[in-house]
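All protein chains of the complex are present and in place, except for one that has been dropped.
To keep things simple, chains are lettered A, B, C, D and E as they appear, and every chain counts its residues starting from 1.
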Amino acid sequence: MTTWLPTLITSTPQEGYDLAVKLSRVAIKMTQPDADIREKLRPEYAENFAALIGSSQIVATHFATVAAANGYWREIS
Amino acid sequence: MTTWLPTLITSTPQEGYDLAVKLSRVAIKMTQPDADIREKLRPEYAENFAALIGSSQIVATHFATVAAANGYWREIS
Amino acid sequence: MTTWLPTLITSTPQEGYDLAVKLSRVAIKMTQPDADIREKLRPEYAENFAALIGSSQIVATHFATVAAANGYWREIS
Amino acid sequence: MTTWLPTLITSTPQEGYDLAVKLSRVAIKMTQPDADIREKLRPEYAENFAALIGSSQIVATHFATVAAANGYWREIS
Amino acid sequence: MTTWLPTLITSTPQEGYDLAVKLSRVAIKMTQPDADIREKLRPEYAENFAALIGSSQIVATHFATVAAANGYWREIS
Partner (left out) sequence: MTTWLPTLITSTPQEGYDLAVKLSRVAIKMTQPDADIREKLRPEYAENFAALIGSSQIVATHFATVAAANGYWREIS
């Protein structure tokens, strides 16, 4: 696999949030590597609020990690 | 996307809580970008206590991050 | 909205726990602002152990934040 | 309510674990204060592995807090 | 109950992981003390991936605590 995660450091909180979303999606790809199956499952998933909530929880967990890594971007505030 | 998260720093714990709610909602929008589908799903979701509980858990996770970023607002207590 | 969260600092661990319960409930109110719908859902929810467990998890997450904010109340032990 | 949580400090990790279990149970009582309803729900709950797992997750979250409060009991190791 | 948790300190990360598994199992025993009922529930549970995932989440939470207690075993790396 190519390098997809060179660093946890980002310039802004918003870029950190985008990285958290990316970290969430990679785990799904690593568990189900077949893109066709993932695509087949996506519609049902995207319209299901329970699944949306589960995804948001994962993003929240990764965002906590990325925010700590960046010292919460305090110096740019 | 425009800047929606310039900083994690807030003046008060209550503003920090509002930011945690905002962070929770953005993840849902990024997973399901179609506002019509989100709207269609919302009624069922808002009346479902299990979904309410799931949403509250995400807010709690983000609030932990925002509170740490702000040094728990100890100096204003 | 009036000020409902002026500080995370409490005198005792038990008051901190009460604050964690309050933080949990506010998220539910912000997701479902209609008190009548919340009331209609409550009976089912309060008798459902799965929902009780979900609520307790949110309290646990908020209590972790409040306890950290208060330095775990070590000086009063 | 009488004082049920005077401190997070315990002498040993095992006492800390017991405190985490207690913290988990209090949230359930505060959400469903009626002991008869809780009792009626308990059999179903205690025989349901999903509920057991949910409860264990709450204990784990509280144990993290209690362990941090006690400096992980490093000095007694 | 005899002493089952004298310390959170372990020699290696792997022993720390084993301790996290042990911490997860104790909570299940304390919620459902009847070994016969636990045994009756286990087959269904062990073959159910959702339950496996729930168990793994608890182990992950406890491992975070044990790893922090041990300073992440940095000095032996």
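Operating definition for what follows: a contact is a pair of C-beta atoms (placed from the backbone, for glycine too) under 8 Å apart; a residue touches a chain by one contact, two chains touch by 3 or more.
In this text, all values refer to a predicted model and were calculated from it rather than measured experimentally.
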Which displayed chains make contact with the chain that has been left out?
A, E
Residue ranges of subunit E at the interface with the undisplayed chain
12-14, 17, 21, 46-50, 52-57, 59-61, 63-64, 67-68, 72-74, 76-77
Absent-chain interface residues of subunit A come out as 3-9, 23-24, 26-28, 30-32, 37, 41-42, 44-45, 48, 50-51, 54-55, 57-58, 61-62, 64-65, 68-69
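We adopt the following convention: only the chains that are shown with their structure count from here on.
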Averaged over CA atoms, how far is the centre of subunit B from the centre of subunit D? Could you give it in whole Å?
27
If you average the Cα atoms of subunit A and of subunit D to get two centres, how far apart are those centres in Å?
31
Multi-partner residues of subunit D (at least 2 other chains)
48, 50, 54-55, 57, 61, 64, 68
Chain contact topology under the given definition, line, ring, star, complete or other?
line
